[in-house]
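For this depiction, one protein chain was excluded, whereas all remaining protein chains were kept in their positions.
Chain naming follows the written order as A, B, C, D and E, and within any one chain the residues start at number 1.
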Amino acid sequence: MSKVVTFGEIMMRLATPGYVRFVQANSFEVSYAGAEANVAVSLASFGVPAAFVTKLPNNEFGLAVLRTLRQYGVDTSFIKFAEGRLGIYFLETGFSQRPSKVIYDRANSVFALSKPEDYDWDKIFENASWFHFTGITPALSDNLAQACLQAVQKAKEKGLTVSCDLNYRAKLWSPQKANQVMSQLVKYVDILFANEEDAEKVFGIKADESNVQEGKLSLKGYEQVARRLREQFGFKMVAITLRESITANVNGWSGVLLVNDEFLVSKHYTIYIVDRVGAGDSFAAGLIYGLINNMKPQEALEFAVAASCLKHTIIGDFNQVSVDEVLSLMKGGGAGRVQR
Amino acid sequence: MSKVVTFGEIMMRLATPGYVRFVQANSFEVSYAGAEANVAVSLASFGVPAAFVTKLPNNEFGLAVLRTLRQYGVDTSFIKFAEGRLGIYFLETGFSQRPSKVIYDRANSVFALSKPEDYDWDKIFENASWFHFTGITPALSDNLAQACLQAVQKAKEKGLTVSCDLNYRAKLWSPQKANQVMSQLVKYVDILFANEEDAEKVFGIKADESNVQEGKLSLKGYEQVARRLREQFGFKMVAITLRESITANVNGWSGVLLVNDEFLVSKHYTIYIVDRVGAGDSFAAGLIYGLINNMKPQEALEFAVAASCLKHTIIGDFNQVSVDEVLSLMKGGGAGRVQR
Amino acid sequence: MSKVVTFGEIMMRLATPGYVRFVQANSFEVSYAGAEANVAVSLASFGVPAAFVTKLPNNEFGLAVLRTLRQYGVDTSFIKFAEGRLGIYFLETGFSQRPSKVIYDRANSVFALSKPEDYDWDKIFENASWFHFTGITPALSDNLAQACLQAVQKAKEKGLTVSCDLNYRAKLWSPQKANQVMSQLVKYVDILFANEEDAEKVFGIKADESNVQEGKLSLKGYEQVARRLREQFGFKMVAITLRESITANVNGWSGVLLVNDEFLVSKHYTIYIVDRVGAGDSFAAGLIYGLINNMKPQEALEFAVAASCLKHTIIGDFNQVSVDEVLSLMKGGGAGRVQR
Amino acid sequence: MSKVVTFGEIMMRLATPGYVRFVQANSFEVSYAGAEANVAVSLASFGVPAAFVTKLPNNEFGLAVLRTLRQYGVDTSFIKFAEGRLGIYFLETGFSQRPSKVIYDRANSVFALSKPEDYDWDKIFENASWFHFTGITPALSDNLAQACLQAVQKAKEKGLTVSCDLNYRAKLWSPQKANQVMSQLVKYVDILFANEEDAEKVFGIKADESNVQEGKLSLKGYEQVARRLREQFGFKMVAITLRESITANVNGWSGVLLVNDEFLVSKHYTIYIVDRVGAGDSFAAGLIYGLINNMKPQEALEFAVAASCLKHTIIGDFNQVSVDEVLSLMKGGGAGRVQR
Amino acid sequence: MSKVVTFGEIMMRLATPGYVRFVQANSFEVSYAGAEANVAVSLASFGVPAAFVTKLPNNEFGLAVLRTLRQYGVDTSFIKFAEGRLGIYFLETGFSQRPSKVIYDRANSVFALSKPEDYDWDKIFENASWFHFTGITPALSDNLAQACLQAVQKAKEKGLTVSCDLNYRAKLWSPQKANQVMSQLVKYVDILFANEEDAEKVFGIKADESNVQEGKLSLKGYEQVARRLREQFGFKMVAITLRESITANVNGWSGVLLVNDEFLVSKHYTIYIVDRVGAGDSFAAGLIYGLINNMKPQEALEFAVAASCLKHTIIGDFNQVSVDEVLSLMKGGGAGRVQR
Partner (left out) sequence: MSKVVTFGEIMMRLATPGYVRFVQANSFEVSYAGAEANVAVSLASFGVPAAFVTKLPNNEFGLAVLRTLRQYGVDTSFIKFAEGRLGIYFLETGFSQRPSKVIYDRANSVFALSKPEDYDWDKIFENASWFHFTGITPALSDNLAQACLQAVQKAKEKGLTVSCDLNYRAKLWSPQKANQVMSQLVKYVDILFANEEDAEKVFGIKADESNVQEGKLSLKGYEQVARRLREQFGFKMVAITLRESITANVNGWSGVLLVNDEFLVSKHYTIYIVDRVGAGDSFAAGLIYGLINNMKPQEALEFAVAASCLKHTIIGDFNQVSVDEVLSLMKGGGAGRVQR
């Protein structure tokens, strides 16, 4: 199987234990994560060859990231190292009416300061069939926006499928800047992952008022957003995750997929949440897995939704599940009987 | 802003971790808490000058209490120290059909043995505009009942608003004794916090049978109790919290407030609980905060209910939330979206 | 009160903490448990004299098991010791749509390798009135199937009540082997504990299609299974637990009991789960307790269901509750108000 | 083998983890311990029948104590239960130049408030050959001093060997009171455990100045103290432990024993300390074990010193070692090679 | 007593637990610390009014710092807040031949980016008698070097005693830059804290070769360095700590003080180390405490050395000891007997 390449920042994740608040914390649980790394790890865990491209500090924490990625079998041979710092994000897990909080401390990381010439896409894309990135990478610096552009151009040139998760982050750039940069990049994108907010913030695309109920899109509304995205940019597929936040620890979860003219809707799950960070990434990885393995679109969508449903029950950004477990959830009822 | 003074006992809180039972416990989580201290901490966290008055042992645990209070900015300058012990309470957190359990070991604490002359109310009430205590303090000893009486008399004399949370504790005194003592004290009280059980146990006040359904008061019943309390003692306001125990970890939560002749009912929350101890105290602090900051009664009530709703999601007696977080819950839906 | 004797394997239980998956685990929580030991501990905790019969390794882990059992007052005087290993089971607790997983590593344990002559039933049953075992014990080896046969024969000879929980384990034996062995053993059994799957796998007994809805038995179906079991083997009572797996952490729970011709149905609980392992054993212990203490069948059933409901909220296989707590749940509503 | 009876208070032990100070502690490690209970647990672990006599609160903590004792096989059938509190001691473990600290919170415990008539010594001493207590028990109350007197008188009457560890605690009583009470009690004592400070504080017995070097007794000095104790009270044996505090975590450790006219000195150990609380109790248990098992005095002394040497390396008051491990240390060098 | 003011950066301290290496860490222990904050906390703990001046991010971590400082009674009223990040340092504690490691991630903190005009020294120094800073503060930025200069000038103008700990950090600036900046600042300094490396790196001052043995200064060498520092800059006192690194967990520790012409040498301690970070700060605080309380120089030196000896046994940068504990070590032997 030819490999999937993802490109982005991986950070130190410092999470308070249990439901402890930041100001109460006497300890943090340490792991290493980032949107595109999460996708690479998911894919590698599922048995898909996956390479993660980034730049890391050449200190103990860079080594820790390297080991983290390697343990899942992710190809780390294109990672660069230099003096500098690793980005950090702090996580406080919410519960009931208290929302989760994320504090980013990622500015001036080795990756954010990296240059386009750090990444030799020609070499990186040897034996690759898929390139995935998210809107976070070009938001980190103009250099990285440039690197992304070179990457998607080279990917297209070499015939790779290109997917992109919009992942709009208001703390990193303005809608104007995002629009300007992403409009260039999505020209090369085959499959777009988004949510309603992303589409509106980055491209000003939204559903008609008639499809909004109590501030939330109806399914019709999601379909409209997906179709408008396709119309404007010509994506082969547009995938959208639908989260209903009932409380911080109980959410509804499903997904939709626009394939050519067909609008597919997945099964719906009501989830008790352990850790929802990385759910979107596990959805993207699930869909890529399904498509690479020649599942039909509906099946691939169901796989993606089931995979990301399970992610919510797992501590850390990474989706520590097997293909069999995802398939089992797709087929069974998710009723959680003990497996002996 | 002039300060709020609260008076009571602060104890060592020894809680089993997670859902471990007392007999299984290999460790206890240590903190320091008590009804009136909880109110002072909540207010100080909200930016209201707050002083907590008590007596502590002059050993490491007294110092630990002092540090605990100081970190929130509570004024501890009126706290007395002496040889002796710190009261303790042990907490086992319930789940589902298994209720939480509290074992008190508070007899003979330095505070319980303190004398009225330990507290110089004239000096304590300088620059103060509000005095708050609960029915626990006078229940601890005749000396403390006497100290409370001196406090409320001096408070009234100096023009402070006086609030009292009935907080009836059957392990500390009989209904007869409570009635005898509290009847004297509430004469000086402007705002009464209570629940239906408190009102009946301490003052024999209850709703008509027609307002009781399946052993629980209807809203009409709560209104009746509040009105009867006001009629008998002339309170300016009567605030009652309404808890519906669905299971030990899922509760309904709301509050009502009788202001003059107006009976106000708050929004209702269904809460997944992390730690419900101190919720009543966070409600009292929320209402005091709202009233001091000139919120309208309905708004102050909503602030109190939202603040105490959030308290249920936080480990420890103290309500570790900001004013902004409370306002955000009041306005939003409590759906718990991640805040990045 | 004369004693209850249980016979089986007790293992080291290695559980990942919280909701950590096996592959993520940096630590395991250690305890010691097994179906029949769980029943003995429950009974001893309730004040019923209980002896547990097994064979243990004569190393530190055998000693740890001994101490574990002794702390509940279980009579351990009939336990044999020898060189060898202690069986192990690994537990990963599920959540939401992710099921719990159990990995057994119990082959070649000292108990599995023990011989019928290790157990002197004549002596063991002195002063005993009840013998309980489960289908796991005879499944471990032919020697243990033989030991079980000697035990039930001797028990009947001495006038003990004999109860058996079918507890079919597909990893230990085939339905054919189970049928062959259990058919011999249940001849001596007075009270059978089972679930629909056990009955079908071991005895080929199931309900008519008309009593199956969406793949689940209706109450009628459970009644039919119970009645057919009684018809075929002449049990005095057949008790069945009914679990509805809504998700891995929320289950419905109730029980039914066929006594002579009467089919009794218990109250139903919706449970938020801390740890469901051992729930069936706590049900069996609850029913035995009730019957030994001359409760009426319906009351004994309610006691068993309430006891096992509470078990779900307790970490570890053992049911760390008192008789008073069970009675309180039977009578009250399980609404989980704090007990101060 | 006939049993050893010990009598005293068992408390909740709340220790800060690692080298955390009291004021820093966010958690306490919980166990249950007390001088005489420690001796009973040591003996039971060594296979000597041992009964512990006390009075406990009839709540969860009383039950936890009961289970703790039972797990070692200690006979708990003479323990009484009543409403009330369990005594507590808090432990902060020292290191290097920072000494360990103990804060007692044991006043008004159920045991301290117990009456002489709670203890039926005639029945308790059935099948007993040895009675052991320490100076802490009579120091707790006049009632307990009276109970001790009844115990030693009955013990002598029934022919038991009586041993006593002086264990002078300045926080519990004055030297004058201790002298008055202990002088009465030691009349019935066969074997006295003491240290130089005890002997001086309680009986005013000390060595000549010429035997004191740099504030510490020489071996000659210890001999002198032992001989003077024997002269005055006629003890059959006087055992003294010699601790050299180099730092809080490195101590010298040895013991001496005066048997009739013979003064025996043990091997000396330099110990890196994990937890030194209970070391004296493990020494007493070791000597009792040796004497009951007919070791020669020098051998019994070496056993006691080796057992208590190992105690220093074990967390908790209890000496979690086997007879074989003690013998192995006595014979070998304590060089700590791995045992595979 | 008039207050001591310290000025510098306080960081988040993320330490691996126990002896875990960075690459192994699954969690970090969180606290907040920095050289000058450590001094302020030490002094406040000893009862000396102390204010800490800095700039913090206005997020949860800024609040956590504020609470940390307030709990010791440090005056935080001059702390400024702004958008931005909190500096971080990572700590891996060494053992035996493996040294401790510190990784700094402090660039671009709110404090490092602060301006001289953020600090109103005229107001800050009201009621102050002492100003303390270290060489780290001016090394962080030119702005902070400027702020330090304004501070020492204003301090001198207002008659405060000024002390400075050279604290040379090679990662922050070059010897040349340090020399240039510090030469300006020390003109206003009364009391200098240094070690041999600092003096050489910053001022090129070292002892004659004849006073160096095996790469280490002899006492004569330290005296020479101290005298040369005084000669060149006219300090009233020069204090130097002497650390002998035997292994990472066992160190020799003592101090010397040049007062006018007198060269004082302290008692020497051999220390088993729990956490040595902050030891130098606790020495400085100890000396300041002694001098402010009018101890004689030798006594103040001994107090400083004893205080910092104890610091080595305490987890975290802060010196969690009382004045009584320090005095007790000065007088006693540090043999670590249990204090009951």
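Just so it is clear, a residue touches a chain if its C-beta (ideal position, glycine included) is under 8 Å from a C-beta of that chain, and two chains touch if they have at least 3 such contacts.
Quick caveat, the model's predicted, so the values are computed rather than measured.
Engineer: Counting the whole assembly, list the visible chains that the omitted chain makes contact with.
Structural biologist: Among the chains that are shown, those touched by the missing chain are A, C, D, E.
Engineer: Going by the contact rule already stated, which one of C:A64, C:V212, C:V265 or C:M295 would touch the omitted chain in the full complex?
Structural biologist: C:A64
Engineer: Can you work out which residue in E:Q24, E:S183 or E:Q213 touches the chain that's missing from view?
Structural biologist: E:Q24
Engineer: Among D:A51, D:L192, D:I271 or D:L301, which residue is in touch with the absent chain?
Structural biologist: Of these options, the touching residue for the absent chain is D:I271.
Engineer: Who touches the missing chain here, E:Q184, E:Q232, E:S245 or E:T270?
Structural biologist: Reading the full complex, the residue touching the unseen chain is E:S245.
Engineer: Residue-wise, where is chain C in contact with the chain that is not depicted?
Structural biologist: Residues of chain C in touch with the missing chain: 14, 17, 21-23, 25-31, 59-61, 63-64, 67, 85, 88, 90, 92, 101, 103, 105, 107-108.
Engineer: Could you list which residues of chain A touch the chain missing from the display?
Structural biologist: 67-68, 70-73
Engineer: Just the residue numbers, please: which parts of chain E touch the chain that's not shown?
Structural biologist: Spelled out for chain E, the touching residues are 18-21, 23-24, 94-102, 104, 169-171, 245-250, 276-277.
Quick note on the criterion: only the chains that are shown with their structure count from here on.
Engineer: Quick check on the interfaces: A-B is repeated by which of A-C, C-D or B-E, going by over half of contact pairs matching?
Structural biologist: Repeated interface of A-B: A-C.
Engineer: Could you put a whole-Å number on the gap between the CA centroids of chain B and chain C?
Structural biologist: 45
Engineer: Averaged over CA atoms, how far is the centre of chain A from the centre of chain D? Could you give it in whole Å?
Structural biologist: From the centre of chain A to the centre of chain D is 63 Å.
Engineer: Residues touching two or more other chains, restricted to chain B: which are they?
Structural biologist: Chain B, residues with two or more chain partners: 21, 23, 67, 101.
Engineer: For the protein chains shown, what form does their contact graph take: line, ring, star, complete or other?
Structural biologist: Drawn as a graph, the chains match no named shape, so other.
Engineer: How do the chains pair up in terms of touching? List each pair.
Structural biologist: After working through each pair, the chains in contact turn out to be A-B, A-C, A-E, B-C, B-D, B-E, C-D, D-E.
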